[in-house]
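Input: one structure, supplied below.
All protein chains of the complex are present and in place, except for one that has been dropped.
And then chain A:
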Amino acid sequence: MSKGLTWRFGLILLFIFLSGIYLTPTFVSPLPSWWKGLLPKDRINLGLDLQGGTHLVMEVEIQKAVEGALDLIASDLEDSLSAKTIRFKKIGRIASDRIQLTFYDRGTADTVQKMVKEKYPTLELVPPYDEGGFVSMQLRMGEKEAQERKDRAVAQALETIRNRIDQFGVSEPVIAREGLTHIVVQLPGIKDPKRAIELIGRTARLEFKLVDETVNPATATPGTIPEDSELLMEKKTDPTTGAVTEIPLVVKKKAMITGDLLTNAQVRIDSQFNQPYVAIEFNSTGARLFDQVTAANVGKRFAIVLDNNIYSAPVIRERISGGSAQISGSFSEKEAADLAIVLRAGSLPAPVKVIQNETVGPSLGQDSITKGLMAGLVGVALVVVFMAIYYKLAGLVANFGMVLNVLYLMGALAALGATLTLPGIAAIVLLIGMSVDSNVLIFERIREEMRLGKPPKAALDAGYDKAFLTIMDSHVTTLITAAVLFQFGTGPVKGFAVSLSLGIIINLFTALVGTKSIFDFALSRLRIKRLSI
């Protein structure tokens, strides 16, 4: 018996078994009651065209994008005036489109006017005027610029939502802009639409703010706290009872560091308490800022605020350099995973709200689906018949390899939770045509060797040996494409790359191990004297 035949058959059977397990939920319903615990329960995901899904229309609150931009400008002005030790009474946004700066005297106002003109040439400036013993001036964002910002906010929101869905899993969503302020998202039948909606709709504005220790949060009301502070809530969920308690906390309004300085966010598990937390990493600017802020505020509390909710407010024990930090809170593993996704994908430039949430049916009618599947079956049948006629028994072996190929691929797709669409199925049919390619290569080699007069066993081995390098080369080149498309592509391109690379790897295995084992078995155990090829 040839080397390692048992071992190879073992591997083939193991993969058949695994694919079977992953495909069982798709083909058996309902699952028997003993099918629980560690066994997979998810069916192969079907795309929007085959089974429909969730249709969401979200509205981007574009006005908030303009206000946010003005708030940023206001705080930037505040910073630069403080840095130059220019005294001012107040700087802040007073309407949805304007900022007001108030000074104690005309001289300062005039200096600042010049500076502001230079720094923000696109903003309209209302020159200083006297008002109640002070001098004020206003900065207004013009219609055109505001419109541009709104437009950009929707475009940016769309990209962010796409990023989040991409990271949520391999599925085939449709994401498009509708009208001026709406974004349509269609998700194929996902198991937990509520979780997906929450993930997509979360603004995810991450801020690090110092806790204002001068105020007692228990008695604080919005009227009694200093103007530069605000009252926020820290939500704590009791892990055993699930009860949510809200602890008020007064923090400085101004964020020391914001989420746009992050480069990465990952879920980790705290080994001491076995609790998930999110480890974040800052870019160089963020790292420098974090270092400075922590150094200057040792002993104080630092609140980690996401969308105006406090996640946690740890005490700064020592200066933290190196640009990494962690967000811990009492959340579940899923919550931590979602938090990491939204932090990685970036915050939405403006809040969004879901204004329509409906279930849509498949975009293809039953006729179209049946036709597509029938065509696929016809194609497969033609290939099978052709191979059997052209290569006789060896063709049957190649067909067996092809069946293995499809089974493994479907199993792998089910295991990964990939989404199957009708064109996806068509691509699998094409892959079937291609999967016999490796065997054709090998068989043609074997025929060449036999023409040279080699005995079956030698011809077989030589055929596989000589075809090996060719098969490797041709597969590796395709694998390079697939890997790059996966790494750099997004959305549907990524999904394509997954199926492609799986197909290639599986094909390598079935062509080089699968069919070879059968030939070896036939030659060594069944004592076949002549190859039927």
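Here is the rule we use: contacts are C-beta pairs under 8 Å (C-beta built on N, C-alpha and C of every residue); 3 or more make two chains touch, one makes a residue touch a chain; residues count from 1.
Going forward, contacts and distances are computed from a predicted model.
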Complex member absent from the view - protein name from UniProt, among "Carbohydrate ABC transporter permease", "Lactate utilization protein B", "Peptide/nickel transport system substrate-binding protein" or "Protein-export membrane protein SecF": "Protein-export membrane protein SecF"
In the complete assembly, which of A:L249, A:L262, A:A345 or A:L441 touches the absent chain? A:L441
Decide which residue listed in A:G68, A:G92 or A:P492 touches the omitted chain of the complex. A:P492
From A:I304, A:L364 or A:A459, the answer for touching the chain not displayed is A:L364
Option touching the unshown chain, where A:G68, A:G169, A:P193 or A:G376 are the choices: A:G376
Pick from A:G10, A:G142 or A:G179: which residue touches the chain that isn't shown? A:G179
Taking the full complex into account, what residues of chain A touch the chain not shown? 48-49, 52, 55, 155, 158-159, 162, 174-179, 182, 184, 358-368, 371-372, 374-376, 378-380, 382-383, 386-387, 389-392, 422-423, 426-427, 429-430, 432-434, 436-437, 440-441, 444, 447-448, 466, 469-470, 473-478, 480-485, 487-493, 496, 500
